[in-house]
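Report on one structure; see the data block that follows.
Missing here is one protein chain; the remaining ones are kept as they sit in the complex.
Moving on, here comes chain A:
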């Protein structure tokens, strides 16, 4: 139903909106977009200083282990946090636009993806610094990022819809994210864990994304069949549910705004 011309116009709108988000984010800083590169680097240095000694025996190349988890985690939280408020933030615009309002959500997630791109520059530099040798399995990392993107988009649809009706979602989600982060094994090794927490982590979609990324980059191993299945299941499933919820509530959202 979307013809080529319309698609082109949507792409133009997304580019313009994304440019705005990026310019806004760094509007009052001197280093601007460089912060997207510096930020993960600095937090990696700090965490490495603190934890390297602690996990020395169990994790090889701890800084990279941490950095891999952290940039994916940051991309996810950046995308979902920003898109949660996207409809409310753009309330005024929504009333005069001629394109579907999910473009605003898509834009915020896309912006996070662009930011992830900058963070990956830092990541690649660090791979050289820590002498991680190039492996052909690294070629699969864009696919993992695509899964993460779809997953984030699905969550974003749900959050953005919920936030229109309840402002509290924002605070609830902050708490949820904290729990979620501790369950994603970003800065600790997962092998030491036993019992219920281990089950939780293994079934945590974000951990699966991070874990597969680590394997591809650090160990040169592809995801196992069950992991492919998990990633497909979570990304497509959450995306489908998210957009379904959004579509169902589209009219109510307009009324509420």
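Throughout what follows, contacts are C-beta pairs under 8 Å (C-beta built on N, C-alpha and C of every residue); 3 or more make two chains touch, one makes a residue touch a chain; residues count from 1.
Keep this in mind: contacts and distances are computed from a predicted model.
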Quiz item: When you check the chain that is not on display against UniProt, which of "Ferredoxin", "ABC transporter ATP-binding protein", "Membrane protein" or "Carbamoyl phosphate synthase small chain" does it turn out to be?
Solution: "ABC transporter ATP-binding protein"
Quiz item: Residues on chain A that touch the omitted chain in the whole complex?
Solution: 5, 8-9, 12-13, 15-17, 19-20, 23-24, 27, 92-99, 166-169, 172, 251, 254-255
